[in-house]
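Yeah, one chain of the complex is gone here, protein chain that is, but the others are all in their spots.
Let's turn to subunit A:
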């Protein structure tokens, strides 16, 4: 998937993954895609709830070698 920005929050704990992601998303243009990497399992549900509530689009999320990857399209 083509992404416009990669936000690496590996090793960070709550709330930093979403704080960083929000900052990055604020700087994007509508239609652009952000990819977020996180190792905080606890953030997974929070991340989904946050994206849903911001009305942006969670294109997909996956787990690879204990890294959670989220792809969010700015609306």
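Everything below uses one rule, namely that contacts are C-beta pairs under 8 Å (C-beta built on N, C-alpha and C of every residue); 3 or more make two chains touch, one makes a residue touch a chain; residues count from 1.
Just so it is clear, contacts and distances are computed from a predicted model.
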Legend entry - Protein that the absent chain corresponds to, by UniProt name, given "Hydroxyacylglutathione hydrolase", "Anti-sigma factor", "Fe-S cluster assembly ATP-binding protein" or "Phosphate ABC transporter permease PstA": "Hydroxyacylglutathione hydrolase"
Legend entry - Full-complex contact with the absent chain, from A:16, A:33 or A:58: A:16
Inset, instruction - Could you please point out the subunit A residues that touch the chain left off the display? - result: 13-16, 18-19, 22, 41-42, 45-46, 49-50, 53
